[in-house]
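One structure is given below, encoded as structure tokens.
A single protein chain has been removed from this complex, and every other one stays in its place.
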Amino acid sequence: MTSNRLEVTFLGKTIKNPIVAASGCYGYGLEQPELLPPEAFGAITLKGLSATPKRGNPPPRIAETPCGMLNSIGLENVGIEAFAKNTWPHLRGLGVPIIANFFGDDETEFQKAAQMLSDLEGLFAMELNLSCPNKPQWGRILASDPKVASRLVRLIKPLCRYPLIVKLSPNVASISEVAKACEDSGADALSLINTLLGMAIDVDAKSSRLGTRFGGLSGPSIYPIALRMVSEVSRAVRIPIVGMGGVSSPEDAIGMMLAGASLVGVGTLLLVNPFGVEEIKQGMLAYLDRHGLEKVACLQGRL
Amino acid sequence: MTSNRLEVTFLGKTIKNPIVAASGCYGYGLEQPELLPPEAFGAITLKGLSATPKRGNPPPRIAETPCGMLNSIGLENVGIEAFAKNTWPHLRGLGVPIIANFFGDDETEFQKAAQMLSDLEGLFAMELNLSCPNKPQWGRILASDPKVASRLVRLIKPLCRYPLIVKLSPNVASISEVAKACEDSGADALSLINTLLGMAIDVDAKSSRLGTRFGGLSGPSIYPIALRMVSEVSRAVRIPIVGMGGVSSPEDAIGMMLAGASLVGVGTLLLVNPFGVEEIKQGMLAYLDRHGLEKVACLQGRL
Amino acid sequence: MPTSCSSRTSTALSPDLSVRPASSPCQTEGEVVAIAQAGAGIFWLELALSLLPMSPMAGQFAMVGFKDTQDPLLNRPLSIASFEAGSTGCRVGFLVAIRGKGTRRLAEARQGHKLRVIIPMGQSFLRHVGPDQRRIIAVAGGVGVAPMVLLGRQIKQVSPEADFLLLYGAKTKAELAKRHLGLTDGLYVATEDGSEGFKGRVTELVEAERALLLQAGGSAKVFACGPLPMLYALNKLAERHRFDLVVSFEGPMGCGMGFCLGCAMENREGMYVKLCQKGPVMDAKEVDWERLTRSDELRGAGCDFKPA
Partner (left out) sequence: MPTSCSSRTSTALSPDLSVRPASSPCQTEGEVVAIAQAGAGIFWLELALSLLPMSPMAGQFAMVGFKDTQDPLLNRPLSIASFEAGSTGCRVGFLVAIRGKGTRRLAEARQGHKLRVIIPMGQSFLRHVGPDQRRIIAVAGGVGVAPMVLLGRQIKQVSPEADFLLLYGAKTKAELAKRHLGLTDGLYVATEDGSEGFKGRVTELVEAERALLLQAGGSAKVFACGPLPMLYALNKLAERHRFDLVVSFEGPMGCGMGFCLGCAMENREGMYVKLCQKGPVMDAKEVDWERLTRSDELRGAGCDFKPA
């Protein structure tokens, strides 16, 4: 059996491989059970959920950019209640660790969402999204200020029945400052990076190519930024990191682990090349062989 | 004559077209007089200069990334004295407005550089580089903190005989905050963006693909971020903006102007496709025709 | 011979969507076996797939992308215009209009070039056809004719009794991709400049040939694909003349797989639905036409149409 060579430990649990579906790029995990089965992943992060359903932003919501894409989905979701009733029963039985990404439009909603998710049976972890660039309701990206982030983590952590992962934003001067603030406030793990705030213009129409003015940049173009931030944060904190942002090849995923990530998130890749998940896992095994390493876990932070 | 349709006014001067060579990507303007003549540009920003010569960073200094590149040149330069003696006499006579980009390792060096450049005859403007991501000497990127940036602008502005452009960094939570701080402190114009701090790993060597740990990301991949920042800053300040970051086509350049830039900087493009400068100018003229516009200056901030 | 896509039974329902995907797509490699100009700015692209997907039904699409570069990054949705599976492999054909970066690069592909293909996706026209259907009228504008090519072939299998008419419009004769339609009977052409067939828009042709709709006991169904202004005008006709209209939208998509919510389109109840799963083929009655065109939401379709 080669498969347990990809095993890693994360938040006290054995995860069968380090590849995690990033939030918002694999829906609720059940959309394409044959094309890209949930079991391919070490863990799955769900599309961001909130206490009440959210409409999201007006289309167009996607604009391609060089080696990347902007999205302005705006956290459309069915709400935790509908999710718990209609989707969770189907997901639970799969045996794949599920991370529920969540948010609110204000503090009360954040708290409410944390409570509602804690009422679900069988989650693996909860991921607090403080870093969506498409929430004008927030006034600013919450994770761009260490004080704001810290306050929210402190508020929410006590309500969480499951380990709390805090998702960080790259739209900051010093991501390790925010990372430390979150660690000090009780975060069990960190995930980074969310998208970079960007813009695309249709020059002929003289307007945004999105239904909103700005959107969030993801995909291969942001990989160098994500890798740097993972490297920086991994030296600044002791809690584990889910590294993501533009990962699209085995080398990218290995790079993330060398830079200090425990798990590697893939988002935009899933939209483009679902088979990429298998390619990454195979490529990791080949790399282990080439370098005479026993387990992928050996790579972590080896840079 | 079509050529004056591209004319723009910037800092009180008529510039024959809005395309500016970005600092560090066109050397000192004399490297390739036939391949890409200095006269192609509306203005030329020189490679960053300092009071004393600087060695720069150890190679490798360039690593390609998806639709982008990292550089860790580290502001290697011959020093203002050697520049003034050997290069300036050749440059001055060209009739192309020259912007001298400058920096120092500490405050005194910044001041010294400003003074030395002010001693040159015939510069068009000076560009204060507070945003290089390859200066560990600075402790942090100076332009990532509005207070630090403001302090330096106040210190340096009085020493400048020529208009002062301040070059901003994208590695911040709110670039308009820094922009406003610089405006309030006396900057005559702003240029943005410098590179994003990034990293590339050679996974087989388990080391950085650069001679340093991190480098600065430039090229098409960062265009959406640059465009957003130009759009944001142009609403926050009243001084003019040199918009740059990933511009590689006529549409990109037009987008920058629609978003609020007065001039458009091209950096990485020059390293790849010198003929792109001509393509952009031709494409701008075609756009003006298509949209029944008289002058490219009409585009500015029309979004 | 290509191996068949593994098919496993799954009880899971697509969670936020009442419509179960019409079929399970698979991801495979498509090797260019034919590429040829089909009209001005339009080309025919034929790929040999290395896996055998579920048989696509007319109106379904594939996501097609580049394996050797990440610029362009996203796969492009293309309607399936032909599909043949035999013992020597399987081939899928597309009619593609050159629009931007992705389609331009596709047009430059040579034989042997390998593309990423995810196929088949979305809802088909066929689920709107009853076995008793007597007449199907397909209305196509420009490259919107692509799904109608497959429809013309498949309709006979589903409703052997139905006759199939294609009303096909383009700006000029040069832009008609007639060679690849596989049709001779029942083809009505309109060109805006009158260089072939009826002079005018295809919607004007529909109006002019209204009698076609009334024959066959009034049970004719109209299937349409083309630019948004065309679909909008056609819907007005459908409301006025009370015929059944089913349309296919070519709105921008992120993934085509239901993952990203990037293809949201508002329906009559004011809810966002995923065009890639609930569509691209939709009953015209489910569409909020005024909002769709007013809010410019399908701007991605290259539509500069402003309703009067």
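We call the chains A, B and C, going by the order they appear; numbering starts again at 1 in every chain.
Basically, a contact is a pair of C-beta atoms (placed from the backbone, for glycine too) under 8 Å apart; a residue touches a chain by one contact, two chains touch by 3 or more.
Source: prediction; values computed, not measured.
Visitor: Relative to the complete complex, which of the depicted chains are touched by the chain excluded from display?
Guide: Hidden chain, whole complex, touched shown chains: A, B, C.
Visitor: For the chain that's not shown, point to the residue among B:52, B:87 or B:118 touching it.
Guide: B:87
Visitor: Which listed residue (B:16, B:61 or B:135) would be found touching the missing chain in the intact complex?
Guide: That would be B:61, which touches the missing chain.
Visitor: Name every residue on subunit A in touch with the hidden partner chain.
Guide: Residues in contact with the chain left out: 66-67, 220.
Visitor: On subunit C, what residues meet the omitted chain?
Guide: Counting only subunit C, the missing chain is touched by 68-71, 104-105, 108, 110, 113.
Visitor: Can you list where subunit B touches the absent chain?
Guide: The missing chain touches subunit B at positions 24-28, 30-37, 47, 55-56, 58-62, 64, 66-69, 71, 73, 76, 78, 82-83, 86-87, 90-91, 202, 205, 211, 219-220, 248, 268, 270-275.
Note that in this section only the chains that are shown with their structure count from here on.
Visitor: Provide the labels of all chains in contact with subunit A and in contact with subunit C.
Guide: Both-contact set = B.
Visitor: Give me the ID of the chain with the smallest distance between its Cα centroid and the all-protein Cα centroid.
Guide: A
Visitor: Can you work out the whole-Å distance between the CA centroids of subunit B and subunit C?
Guide: The separation of the two C-alpha centroids amounts to 47 Å.
Visitor: What's the distance between the Cα centroids of subunit A and subunit B, rounded to whole Å?
Guide: 34
Visitor: Using the touch definition from the top, which residues of subunit C touch two or more other chains?
Guide: In subunit C, residues 70-71 touch at least two other chains, as defined above.
Visitor: Counting only residues that touch at least two other chains, what does the list for subunit A look like?
Guide: 66-68, 219-220, 248
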